[in-house]
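Here the complex is missing one protein chain, while the rest keep their positions.
In this document, chain identifiers A, B, C, D and E correspond to the written order of the chains, with residue numbering beginning at 1 in each.
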Amino acid sequence: MEMFNKYCFIGCDTDFEESNLVIFGAPFDGTCTFRPGSRFGPYKVRIESYGLETYSPYLNRDLEDYKVHDAGDLDLTFGNTFSALENIENFAKKIIAKNKKPLMIGGEHLVTLPVVKTVYGKYKDLIILHFDAHTDLRENYMGESLSHSTVIRRIWDFIGDDKIYQFGIRSGLKKEFLWAEKGGHTFINKFGYDKLSEIVSVIKDKPVYVTIDLDILDPSIFPGTGTPEPGGISFKNMLEILKTIDSLNIVGADVVELAPDYDPTGVSTAVASKVIRELMLVMQDF
Amino acid sequence: MEMFNKYCFIGCDTDFEESNLVIFGAPFDGTCTFRPGSRFGPYKVRIESYGLETYSPYLNRDLEDYKVHDAGDLDLTFGNTFSALENIENFAKKIIAKNKKPLMIGGEHLVTLPVVKTVYGKYKDLIILHFDAHTDLRENYMGESLSHSTVIRRIWDFIGDDKIYQFGIRSGLKKEFLWAEKGGHTFINKFGYDKLSEIVSVIKDKPVYVTIDLDILDPSIFPGTGTPEPGGISFKNMLEILKTIDSLNIVGADVVELAPDYDPTGVSTAVASKVIRELMLVMQDF
Amino acid sequence: MEMFNKYCFIGCDTDFEESNLVIFGAPFDGTCTFRPGSRFGPYKVRIESYGLETYSPYLNRDLEDYKVHDAGDLDLTFGNTFSALENIENFAKKIIAKNKKPLMIGGEHLVTLPVVKTVYGKYKDLIILHFDAHTDLRENYMGESLSHSTVIRRIWDFIGDDKIYQFGIRSGLKKEFLWAEKGGHTFINKFGYDKLSEIVSVIKDKPVYVTIDLDILDPSIFPGTGTPEPGGISFKNMLEILKTIDSLNIVGADVVELAPDYDPTGVSTAVASKVIRELMLVMQDF
Amino acid sequence: MEMFNKYCFIGCDTDFEESNLVIFGAPFDGTCTFRPGSRFGPYKVRIESYGLETYSPYLNRDLEDYKVHDAGDLDLTFGNTFSALENIENFAKKIIAKNKKPLMIGGEHLVTLPVVKTVYGKYKDLIILHFDAHTDLRENYMGESLSHSTVIRRIWDFIGDDKIYQFGIRSGLKKEFLWAEKGGHTFINKFGYDKLSEIVSVIKDKPVYVTIDLDILDPSIFPGTGTPEPGGISFKNMLEILKTIDSLNIVGADVVELAPDYDPTGVSTAVASKVIRELMLVMQDF
Amino acid sequence: MEMFNKYCFIGCDTDFEESNLVIFGAPFDGTCTFRPGSRFGPYKVRIESYGLETYSPYLNRDLEDYKVHDAGDLDLTFGNTFSALENIENFAKKIIAKNKKPLMIGGEHLVTLPVVKTVYGKYKDLIILHFDAHTDLRENYMGESLSHSTVIRRIWDFIGDDKIYQFGIRSGLKKEFLWAEKGGHTFINKFGYDKLSEIVSVIKDKPVYVTIDLDILDPSIFPGTGTPEPGGISFKNMLEILKTIDSLNIVGADVVELAPDYDPTGVSTAVASKVIRELMLVMQDF
Partner (left out) sequence: MEMFNKYCFIGCDTDFEESNLVIFGAPFDGTCTFRPGSRFGPYKVRIESYGLETYSPYLNRDLEDYKVHDAGDLDLTFGNTFSALENIENFAKKIIAKNKKPLMIGGEHLVTLPVVKTVYGKYKDLIILHFDAHTDLRENYMGESLSHSTVIRRIWDFIGDDKIYQFGIRSGLKKEFLWAEKGGHTFINKFGYDKLSEIVSVIKDKPVYVTIDLDILDPSIFPGTGTPEPGGISFKNMLEILKTIDSLNIVGADVVELAPDYDPTGVSTAVASKVIRELMLVMQDF
């Protein structure tokens, strides 16, 4: 008679101390303006990860061969954005302090900010690979400077020009595109990721942080998100992206914006779980 | 050929200046900790109000015989609770300044705070009738003093003892019940409203503010809310409550916590719309 | 090895010729103005009737002891109300011509008109018992005289005063109530059915047609309908109604307005199936 | 404090008189035979258009630079197809009389008939570009000549041979295909739109009416429709179509068959909103 | 910074050894014939228990004052009923051997069999209180003797006459009722529980096992179950039942048949969680 709770991501049961990769949830969606609910993302991917195998036929690697710790979810307040971000930053620091890599499961995209800040504290030449449907480059949104729509702009505030590469972008204000393109502040690969290989070869010696807003995917395969944008990439495209960045030195990452309550078939959660499994396998050093 | 947009609550098309009752939406759910989405409440009740008639056979009154203005929804930020409450307070002041009565549609329960504050500014002997499943009397919640779980406590902070009457309460911390009961700060009618008639006769000469958290209703008839609590009152009970308070001098009111995305049948929205219609008819002076 | 299609209402497999009660579907919702889809009612109750037993512990009768034929669904056009009603009337005539009783499953309430017309052709002293949330007494609706909102008025056109008894009514225009009450054209038992026993004793020697708009039920137990109206009767109330009319000479009946696509839990269909089973048992002569 | 109702399509708030393009809803689905509910299409796209930006990165145009008036929805009867079509025709005439272009949001496909009739009244050499999964060429359907399944045939009745081009067609009766192909009455591009460029170059000097039945899209990205047909085109294909016809003189258009109640994730509505935004930008003259 | 996984039932975090009450899940629905999915019941009630407080205002007791251990879910095979039941029995024995009380969360009703068998091994004068919509007294079902429809009959096989009391029963075969009533094998309280107080006074000195099939509740408040039966008891009735049996010596219990995938609003799970909380508080000795 075997008995257990299936409430840790499949294959991620290494102890914190022994692990080299730590996944954790940041169930916060407090600045979401359209459809909230990405707070429920982290627990759902854990539950549904048991529909997966630990083995990836794409990468021919098995999670059971690596040391990943699932730290559970942070307990975050709603209604006070500043304090929630602070909590996330504190936990990210704890991971970095132990020379482990963080992989955060959102929550809305704003949760990326404190983790990147923390990782940047260690790696001053950090490169950001940003996969998303949206530019997220607004100076502020409805008067607020901390928002899911401003997160990449806030990262630019401290990381500066020529460090941020954006892929899959298909929605934004005209002035956001102009700021990026004419100002030369970030690199935007509109609609897809055809420039990714080229960029990978340029940044191949740098530490890299990967932030994946799952709404880069087409809503046909990923409807369960705050602002679905038709015209996105397919799941096979996402696998191709992950293979392309496999050779990079990824020192931190996150996967955000799964809102499972807008996903009555459960397919979005299945997609998120598989993206996370593949990303964990890509983040391993060999 | 007739043509129009049905985007104003049915029968509420009087101009602001000519109206004596002003309804408006406060689509904010930023401190909701369980299931968010009450932000979508106001627009949904408007749309679905067209499944209603303007005539109430219960009260034998017709909305078309009164002067109600539907002012639409406030444009509120997420992520900054303080600024959202400020916006609501500003609009409430505008209504009160013109000697009209406000009827707000939430949103989460915290939006009640700025409206009560404004109404209290005019009526220092204001009485609060609070209908809810939850005590909402916490001193703070997850470190925050402004929360849907603290809203009645925040009102008590300025309105003081012997002014707040709570009905239908069936959930809360032990210490909240003790604070109310032993401390004598508020009156709690647990589970139902059997003391309501008696209280109505006591407060009958006072200005009254009515706040209805729709989760006082049983989730069988009102599932579409953040924290459904089985064991609530029926819709017929709610009609009885409204008849019982019909004689009072109601100077302001709100109806909060409809989260329509958790209401796939649309019944919760139908309920909310009818409660609002009846409450508007009860708020008229004859 | 047993093999069969479960696509006939449970226990209704008697041949047409041998049967004394014929059930059939009228999948038409062409004049529905709010939420369409009662066209899917008949097939759904058949499928789900297999969640029922044929035995009613309420009446202590078993469908297997009676001779009911399930004739399937009529093939009705949309876009041409007149022709759909004609098809229904033709089929009802076929049943009446063979001295069998019709029990129709709607579809929207307008489908009642041709069946009552046919039954009235045989029984000139016909009494109508009408169970509904809505008056359905408009002279016309959006310019049309044939509508789900006018159906009882259209029946009154030929059946006249003092023949129609309405129960459970809780929604309508003020002028509909006035027409009924002040004009004395129909008897309205508002909100419930407290006058039913009295009326049953008055009409006990007359042939009776029973039309049940399922939205008489509270939407807590019956959300799957075009215009849900909170404040309705419970399922136990419905059982009580059926027991109360058990002694009457019911010569025809219908059960209308199940819209299963607004019923994600399937409960409305379960309710409709059980109401139909009980009504079939009540329509048997002993 | 800013306050408004978001009940006009985003960026379409020019006054009627000043506008050159008028959008309006035709919430009619009275002849729909499978899954009804396209009546709810127009209001839903308005609400959800606020998930969009006014700027299109595909066309590099911004709705705010153009003059579009959103006239709201027509108030149409159900149960009387003829009278509904008459109402639509009357409104279309009003637009055409003012030398503005109509863009109608359905509703079922039959609503196209009165608008094309009106536009044809002005442009006798009108060309029809028809994008759809279905032929819609039946002579009649279940005895009715006015139906969503006959609408293109009814247009052919007055517009004649060599004027109608059909794309994406993947479903129909054998005899419909034969009538079109062997009779030479319409041009059918089966399954896709590979002949579109060629045809655009042929018709480039003619006035063109564009009718888009959204079920041309694959149900993976557009499930919310009456009759979903797997094997359709992708959203990116749809963008390509719109770019291809950008150079044409489009004098009227419609987008039909969104049935949002079959779209629990909201993705179909997001798609429809974006198709409408892009089509409005394509209909502008430069 | 606080961090934890909320994957244990709220307030049930006592160690196994120190606990006196052990809850565990039996996620098995292998013989379910209508709507499967009660396998997902146990994990769902855990997750949603965080919408509850640990304090019950009904009983004025707080879970935090007692010693309950949540042992998680058993890992059960599908397709082999015998082996699944064996696993459950083995675990129940482990609890009983340590002189703790078991409280199992189903799963389908058949999972009750091995637990009752185990408890009966210790208490030969065991009384069964059975709350359910269905008799569950079939000799066999579709040829199988082990089924959710036969479970109480299987218990009778070893426990014998005058030990089983059934409440709320409103569905079954005629012969099941006859077997119970005429054969005198079990006591059936049809439709409700009006005989419960009387029976409680009779059995007050005996060890009692309580099995609650949640479909005893009306589907208005509990739609998420395999076979919803309208006409059930309310949640308040259930609270009354629990108070009535509070004085008994309950030595084991289970709560079965929550199928959360048929519960899109989440209300059924909220109900189940609260029933379990109250039952745990009732099972404490004082």
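Here are a few things to note about the model shown:
We take it that contacts are C-beta pairs under 8 Å (C-beta built on N, C-alpha and C of every residue); 3 or more make two chains touch, one makes a residue touch a chain.
All of these numbers come straight from a predicted model, not from anything done at the bench.
Every shown chain touched by the omitted chain in the complete complex is listed here: A, C, D, E. Within the complete assembly, A:Tyr55 is the residue of A:Phe34, A:Tyr55, A:Tyr123 or A:Phe187 that touches the hidden chain. Touch with the chain that is not drawn comes from one residue among D:His109, D:Arg170 or D:Arg277, which is D:Arg170. Mapped onto chain A, the interface with the missing chain covers residues 50-53, 55, 57-58, 62, 218, 220-221, 235-236, 239, 264-267, 270-271, 274.
Residues 34-35, 169-174, 177, 190-191, 218-221, 223-224, 227-231, 262-264 of chain D touch the missing chain (whole complex, contact as defined above).
Mapped onto chain E, contacts with the missing chain fall at residues 29-33, 35-37, 39, 75, 77-81, 83, 110, 142-144, 146-147, 261-262.
We adopt the following convention: only the chains that are shown with their structure count from here on.
At the interface between chain C and chain E, under half of the residue numbers involved are used by both copies, so each side presents largely different positions.
The chain with its CA mean position farthest from that of chain B is D. Between B-C and the choices A-E, C-E or C-D, the pair with more than half the same contact pairs by residue number is C-E. If you average the CA atoms of chain A and of chain D, the two centres end up 38 Å from each other.
Separating the centre of chain B from that of chain D, both taken as means of CA atoms, is a distance of 42 Å.
Counting partner chains per residue, chain A shows two or more touched chains at residues 35, 75, 262, 264. Working note: touching chain pairs come out as A-B, A-D, A-E, B-C, B-D, B-E, C-D, C-E.
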